[in-house]
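Got a structure for you, questions after.
Excluded from the complex is one protein chain; the other protein chains are retained at their positions.
Take a look at subunit A:
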Amino acid sequence: MLAIARQRMLGQSFKKILPAVSVLRSYSSAAKQITVREALNSALDEEMSADPKVFLMGEEVGEYQGAYKITKGLLEKYGPERVLDTPITEAGFTGIGVGAAYYGLKPVVEFMTFNFSMQAIDHIINSAAKSNYMSAGQISVPIVFRGPNGAAAGVGAQHSQCYAAWYASCPGLKVLSPYNSEDARGLLKAAIRDPDPVVFLENELLYGESFPVSDEVLDSSFCLPIGKAKIEREGKDVTITAFSKMAAEMLEKDGIYAEVINLRSIRPLDRSTINASVRKTNRLITVEEGFPQHGVGAEICASVVEESFSYLDAPVERIAGADVPMPYAANLERMAVPQVEDIVRAAKRACYRSVPLAATA
């Protein structure tokens, strides 16, 4: 009971639950709600139905119905030739997936978590990302690598790393990170249709969260563009990249109107949306879950300094996971992951509001 409450708290600390206000403002009262899990499952289902070359591969994706139930029902519907349970051999099955993509099929390879993708990273980078370039366009690799990425709850150091920065640094890859159900559907469909290798970073804690979706989102032709961020919430005082709707609400109470940008695409990074926003607000907080050094925030900061230096009224602030392997104890884990109060404090600093200095540890 307590564990569940703790998990919900951790889930809520960084991810949002529906703010009542925006539901009434943005959507009809008959808006359907689907979980991120349902969104991903329906996207896979529709793309497999539309294109016989699409097939799924990974540990427990078939008979087990998916380790996180993302692929539930797909084995029954499409059969064992298109939904393949693999042995626990990431290097082998990822290489096989990439080889199938060389031939022209469209594999969707699931990593039970992206921590295990490190066993296959040579195939993602050297066999997939670089092949179109090295072959001068002869060998394209229409593959999707998907699975949960980043921190879960209480799973410890080896199961909690965020790989966004690592994969996004590699030319030849596209790296996507959906937030809500609309993102999950639209970006996964786009990823499967894209002729290049796509790393699709999901979030385990969001799988069970429900979000409203319009009829357009539910249509089987729905697709989101790759490389375009979304302004989740417009504001004027400070830009926050990555997602924290919760933080924006808290800031509003203090008279700070934050513009929140949901990146959606880590590579290609939507530099123009980010820079346009900073030119409007003059302040930037980058928020991410992963390790701070050489992270996504570092790239966003550099991009803004290069493109919009004279628009900055304050130094760029970076909120990231703590620079330590993920600890297990609940209190330490909470300190290792960005919390709403961290984002709020950074925003206040950027807006020159005085903030009592935290005691150093």
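Observations on the structure shown:
The working rule: a contact is a pair of C-beta atoms (placed from the backbone, for glycine too) under 8 Å apart; a residue touches a chain by one contact, two chains touch by 3 or more; residues count from 1.
We adopt the following convention: contacts and distances are computed from a predicted model.
Matching "Bacterial surface antigen (D15) domain-containing protein", "Phospholipid-transporting ATPase", "Pyruvate dehydrogenase E1 component subunit alpha" or "aspartate transaminase" against the UniProt entry of the left-out chain gives the name "Pyruvate dehydrogenase E1 component subunit alpha". Set against the missing chain, the residues A:271, A:334 or A:349 yield one that touches it, A:271.
Residue-wise, the contact with the chain that is not shown comes from A:100, picked out of A:75, A:100 or A:238.
Where subunit A meets the chain that is not shown, the touching residues are 55, 81, 84, 86-87, 89, 91-105, 122-123, 126-127, 131-140, 142, 171-172, 174, 194-196, 225-227, 268, 271, 306.
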